[in-house]
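All protein chains but one are shown in place.
Let's look at chain A:
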Amino acid sequence: MAQNDEEVDRVDDPAVLKQAMVRVAQAQDREAFQLLFSYFAPRVKAVLLKAGSQESQAEDLMQDVMMTVWRKAKLYAPERGSVNAWVFTVARNARIDLLRRASSRPYDDVYEIELESDVASGEDNMFETERAERVSEALAELPEDQRQIIELGFIEDMSQSEIAKKLDLPLGTVKSRMRLAYGKMKSKLEAVR
């Protein structure tokens, strides 16, 4: 167990995760995939549990999500975002497809468009790593009331109106806190641009 933790600590680096993801896409590298699996599987499962899945369903859905990470590895564009964000979107899409029985196809279509739009890659790669860091920074600095709303929306899969009900706030307040949180992140990002 201790050994496992150490390994996970070692991969807690956006560049290492990114490299592993690229190796999975380009060479179907299983060792690289194992590294991604050990890092993301417990996080994906945690998110699914928080979104309301039962233990055994969360384990199965986690398997599906990680399988999709493998199958759609080529859809991941390293110059356009962190592996964390990409795995998050795969888990989100699984929630939409399987828990809500709707279609996540529009999200995949947008990713495809992304892949072929003309953005130079080399410079962008560095830029993108910095972006992800700025996002983390901005979110770490958020006041608790804004952070809580972001977490309920992104992790616990609650709609804005459910959040409003749960926190006993007007819907407008939930929306404006979301906008505030986003605005803070955006101004951080603009500083690097």
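To be clear about the criterion, a contact is a pair of C-beta atoms (placed from the backbone, for glycine too) under 8 Å apart; a residue touches a chain by one contact, two chains touch by 3 or more; residues count from 1.
What we mean here is this: contacts and distances are computed from a predicted model.
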Listed names "ChrR family anti-sigma-E factor", "Cytochrome bo(3) ubiquinol oxidase subunit 3", "Putrescine transport system permease protein" or "MoxR family ATPase", matching UniProt entry of the absent chain: "ChrR family anti-sigma-E factor"
Option touching the unshown chain, where A:98, A:139 or A:169 are the choices: A:139
Positions on chain A where the hidden chain makes contact: 25, 28, 30, 34, 37-38, 41-47, 49-50, 58-59, 62-63, 66-67, 70-75, 80-89, 91-93, 95-96, 101-103, 105-107, 109-110, 112-117, 131-132, 135-136, 139, 150-151, 153-155, 157-160, 175, 178-179, 181-183, 185-186, 189
